[in-house]
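Below: one structure in structure tokens.
Here the complex is missing one protein chain, while the rest keep their positions.
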Amino acid sequence: MNQQLTEEKVFKDPVHKYIYVQDQTIWDLINTKEFQRLRRIRQLGTSYLTFHGAEHSRFSHSLGVYEITRKIISQFERNHYPDWPQEERLLALCAALLHDVGHGPFSHSLEQVFDTHHEQWTCAILLEDTEVNRVLRQVSDDFPEKVASVIGKTYPNPIVVSLISSQMDADRMDYLLRDAYFTGVHYGNFDLERILRVLRPFQGKMVVKESGMHAIEHYLMSRYQMYWQIYFHPVTRSSEIILRQITRRAKELYESGYTFAWMPGPINKLLDGTITVKDYLKLDEAYMQTIFAQWAEEGDSLLAELCDRFLNRRLYKYITLSDPGDSLLEEAAQQFISIGLNPDYHMEIDFPFDQPYDIYRPDAKKGGKEDKAPILLLNDDNSLSEISVKSDIVRSISGLHQGQYHIYYPIEPLLASAHQLSAEVRELFKI
Amino acid sequence: MNQQLTEEKVFKDPVHKYIYVQDQTIWDLINTKEFQRLRRIRQLGTSYLTFHGAEHSRFSHSLGVYEITRKIISQFERNHYPDWPQEERLLALCAALLHDVGHGPFSHSLEQVFDTHHEQWTCAILLEDTEVNRVLRQVSDDFPEKVASVIGKTYPNPIVVSLISSQMDADRMDYLLRDAYFTGVHYGNFDLERILRVLRPFQGKMVVKESGMHAIEHYLMSRYQMYWQIYFHPVTRSSEIILRQITRRAKELYESGYTFAWMPGPINKLLDGTITVKDYLKLDEAYMQTIFAQWAEEGDSLLAELCDRFLNRRLYKYITLSDPGDSLLEEAAQQFISIGLNPDYHMEIDFPFDQPYDIYRPDAKKGGKEDKAPILLLNDDNSLSEISVKSDIVRSISGLHQGQYHIYYPIEPLLASAHQLSAEVRELFKI
Amino acid sequence: MNQQLTEEKVFKDPVHKYIYVQDQTIWDLINTKEFQRLRRIRQLGTSYLTFHGAEHSRFSHSLGVYEITRKIISQFERNHYPDWPQEERLLALCAALLHDVGHGPFSHSLEQVFDTHHEQWTCAILLEDTEVNRVLRQVSDDFPEKVASVIGKTYPNPIVVSLISSQMDADRMDYLLRDAYFTGVHYGNFDLERILRVLRPFQGKMVVKESGMHAIEHYLMSRYQMYWQIYFHPVTRSSEIILRQITRRAKELYESGYTFAWMPGPINKLLDGTITVKDYLKLDEAYMQTIFAQWAEEGDSLLAELCDRFLNRRLYKYITLSDPGDSLLEEAAQQFISIGLNPDYHMEIDFPFDQPYDIYRPDAKKGGKEDKAPILLLNDDNSLSEISVKSDIVRSISGLHQGQYHIYYPIEPLLASAHQLSAEVRELFKI
Partner (left out) sequence: MNQQLTEEKVFKDPVHKYIYVQDQTIWDLINTKEFQRLRRIRQLGTSYLTFHGAEHSRFSHSLGVYEITRKIISQFERNHYPDWPQEERLLALCAALLHDVGHGPFSHSLEQVFDTHHEQWTCAILLEDTEVNRVLRQVSDDFPEKVASVIGKTYPNPIVVSLISSQMDADRMDYLLRDAYFTGVHYGNFDLERILRVLRPFQGKMVVKESGMHAIEHYLMSRYQMYWQIYFHPVTRSSEIILRQITRRAKELYESGYTFAWMPGPINKLLDGTITVKDYLKLDEAYMQTIFAQWAEEGDSLLAELCDRFLNRRLYKYITLSDPGDSLLEEAAQQFISIGLNPDYHMEIDFPFDQPYDIYRPDAKKGGKEDKAPILLLNDDNSLSEISVKSDIVRSISGLHQGQYHIYYPIEPLLASAHQLSAEVRELFKI
């Protein structure tokens, strides 16, 4: 059972000015320890090493997604749109607030190595024995499952799902505004109030009034800019690569029976694959950084070096290539070995598209990673058009952008052994 | 020896838009591991528990102080003010950048308990065997000492000291703007460009053109507002109190010979007072939070409870009092004991003035904590006036403000044992 | 009879982002020609000659006052405050929108000379045969009188009056934010959303929750800063003085029977005191500027000179004095005459306090110009305190500020005849 709070509570928020809490359930969820833990997980992973302002947490982002969802619903209710199912309000708000609750430290970098998925952990936190689960069950016995199904996109009412998860969902709107604010770039700013005004619930879908097309173009361009300027920034990529290498190396060592000088608590269970929700919740970025600081003094020099690089921001340099030719890379790898480097670690090839972002792909197939609902315009005659049919701009950014690829490598040992490298390899790595 | 960089380097900064680096020495200092460590220390300590945006680090603040100092000096040079000693430029910039490099985790809360002082650590980091020291010595052998003396306020040229440390120094200007930006409040905004334009070097002092008086009033009022709305916020005070209690308890246990289940590295040395610079640099907020997470599972229930409160934001409540009467407090303390609480920990009385902030005290005595140079107006006839002589506003905020005091306490055990408390005590604690 | 619009209409507004119109009556009022005329009257009179951005009109300010009032009422309704009389909503909104509808061109400067009062014209526009009157009468026959009585502060329900006219009314809140935005200064910014949240209707009064005291202090300080930096700016005063002299001279000439080369329409009636509402509505700043352009070619050289000064921004210079001594001024006046100047026009003494602004005067007497309701804090025990009793800051800005006075004068003729002036007079006028 949910109750209205007798007095609205507010959080001061730099992006939305204030975040308004009106429901006891929302208030209680915010105060659970699983939600408070999001304060110890950064929203943008290692981006703070490129943009020093980007130190904001998933806690503030989660509040922001909740607030945008609240504003959308409040607008639907104020205008008495008949296609909005009023009884879904609390469900949508809870799903908005909790959609990221399963994120672990540096998720995007570490999930690959540990083969873990934050979506599954979110589900587990909602459904297993946690404070979050207890608060949700006070609404009704099946409420935790309902919230989980909205986040998992299987809830039967698609309009509720699309608030949290679509090409124009509250999640994206908040992170663009928030990441722009904290990094200090202009690119992610768009007119949130205008977009809220042109959104409509319509026949079980979320659509946009046709007159709002230019506002949507502006929002998509903001996204396009943020991806290229912030999320795909090569210096951030460099730090993510090092982070991934640290965990890859630790796993190799662990699996080969190496004895770590210090290896407390949950990291062990993460490495051997026996981790439970209770352990998982102890993983946060403070903990990971502390482990890295310890590992910087480990006996394995590769692990120690990588941790030192991460902590003291001694990142790999990179070169940009359209087509390097396999034989040159092969030659370089050989020479790396000859001067004591490990090409598996010290020469990492990267495409920006390996990343968990999509700009806007209207034709993504259901079941794939990009199965987000497309943006639909509501025409004057009540027909619908997918936005890229009408907008040249959107069409131009919808295709797969052909980016260049990068090779990341440590510059210091190459400089130290430059005389042992061939002229071609020196030229390739700008030495 | 310092060199101009062949190409200016920039950092994107949300407060100053860009931070410009023009000197090799500055660039090298930023890349030392001692300076990078400031990324792991928050600028506002525990304030993020009250204002969730306040997750910014001392790293970004230090860059900001550097940038404001650079702008002031650039303006002095552009206008060819004869009273500005041009040869001091690099010294002033280095002191600005490094003035906070000795800060430890949650400094304001923990220094009291451990009887350690960040100013001394700053000095040690500049003068002992560190990367920072190596970079500074490349300028000249006595350069580390000179930078340390500017930060320590003993450098013979007072105008250089006052850039970093006075009632209107670059430190304060940056933190007001930055803390306002990241918390999201308006109060700390003032017109930095206008203030820079009215600053003048004059006879070895930093003064302000008389026509700039209202701009200075505005700046001082911003400070006044920030203190009351942000820095003295009672919820932040509550989290600081818990933090201090954690370390107080840990120290008590340590000194009584208690065996901690887990007690790695530098915290030991901090507790037994044998800590060196090398150890000190390993202390950061990630490390402290990880220790608190471990201690939350310690055998000592008081320590475990306090750590749990801090991590999961289960803070003490507070009541506001002008004069509670000693006997009532005595009675409350007795009843606390009778229900199993420890008044030494569970009933903490707090005055905001115990804090390391001063709003503006023109008459502070040399040698005391507040020995910052006052703000001087340069009159048309080239005489100087201390600003509170001319401004009613400044006079009204310069006195010691009579605040109220607060008692902080855990609400849960009081609620659980309410029937064992007297009516007066229940009324006092609003139960 | 008022109706809800079937679809909310919006105006894009730089200060409030959007202005929302929900009532047919409000929409119709905005479209009357009397209201549209406010587009041709600047909000800040001649301030644009000092701050070139200050070209905004009373039209945009009037919409802003309406919007703030709408937000306050909406918050009262959302929170179901029992002390807010819901049936007064439309009345309050209309009064907010129309409170300035009687303003003429450059009101503050010209009303003195023509002995006319914009409050009376507002009343006439509401009650006589105008489009505004017709729209209001559609609500009910006595509705125009009710709106006029709210604006005239005689409406029996003081809470409605205080929304539009008190020390913290919607009028002041909008003009501080708006004037700050368009001039580009920071000083007028305060946290509107926070202030709206601490306002309460209480026993027929508008009061402020005690915890909002610092927010109110901040608002009052913004006002204080705006007065000194913008509204009392000596260059603006200089242009107002010239404007007043133009009309003073025109009136003198008119009354002495002088024949103007060109003297169309309503200005005649203004000069001979027979002006009607219909004529008055033809007076706008475009019209006045066109007349000044014509008068710049009149035969009377004083009138022509003054008009030329105004149009081409050749303003009087000023000197600042605390006490000039009457005899020196007397001597200066004589010398002005001897070089062909007219001291009545060319030597104007000015005190800032002659202006229609008050910063904050809690003790202003009923009946005087300042009879605005004071700001009341609602204490925890439901008692009320006037804010200056609790706040040192407010006390320090509430008194009559002792400003300096200025003498305004044309510099060019003094420079041209410098040799005919005594040394004292030359020194006084900095020649």
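Chains here go by letter, A, B and C, matching the order in which they are written, and residues are numbered from 1 within each.
We take it that a contact is a pair of C-beta atoms (placed from the backbone, for glycine too) under 8 Å apart; a residue touches a chain by one contact, two chains touch by 3 or more.
If you're wondering where the values come from, they're calculated on a predicted model, not measured in any experiment.
S.K.: Which chains here touch the chain that is missing from view?
M.R.: Computed over the complete complex, the missing chain touches A, B, C.
S.K.: Looking beyond the chains shown, say which of C:59, C:155 or C:429 touches the absent one.
M.R.: The single option touching the absent chain is C:59.
S.K.: Of A:229, A:268 or A:417, which one is in contact with the hidden chain?
M.R.: From the options A:229, A:268 or A:417, the contact with the absent chain belongs to A:229.
S.K.: One chain isn't shown here. Among A:33, A:269, A:317 or A:395, which residue touches it?
M.R.: Selected residue, touching the omitted chain: A:395.
S.K.: Quick one: say which of A:34, A:100, A:217 or A:240 touches the chain that got left out.
M.R.: That would be A:217, which touches the missing chain.
S.K.: Contact with the hidden chain only, please: which chain A residues?
M.R.: 185-187, 189-191, 214, 217-218, 221, 224-225, 228-229, 392-393, 395-397, 399, 401
S.K.: Which chain C residues would touch the chain omitted from the figure, given the whole complex?
M.R.: 11-15, 17, 31, 33, 36, 39-40, 48-49, 51-53, 55-57, 59-60, 63, 181-185, 262, 264-265, 282, 284-287, 289-290, 293-294, 311-313
S.K.: List the chain B residues touching the unshown chain?
M.R.: Residues 8, 10, 17-18, 79, 193, 197 of chain B touch the chain absent from view.
Here is the rule we go by: only the chains that are shown with their structure count from here on.
S.K.: How is the touch graph of the chains shaped: line, ring, star, complete or other?
M.R.: If you draw each chain as a dot and join those that touch, every dot ends up joined to every other.
S.K.: Considering chain A as a copy of chain C, what rotation angle in degrees (nearest 5) results from a C-alpha superposition of the former onto the latter?
M.R.: The two chains, chain A and chain C, differ by a rotation of 180 degrees.
S.K.: Give me the ID of the chain with the smallest distance between its Cα centroid and the all-protein Cα centroid.
M.R.: B
S.K.: What's the distance between the Cα centroids of chain A and chain B, rounded to whole Å?
M.R.: Distance between chain centres, rounded to whole Å: 32 Å.
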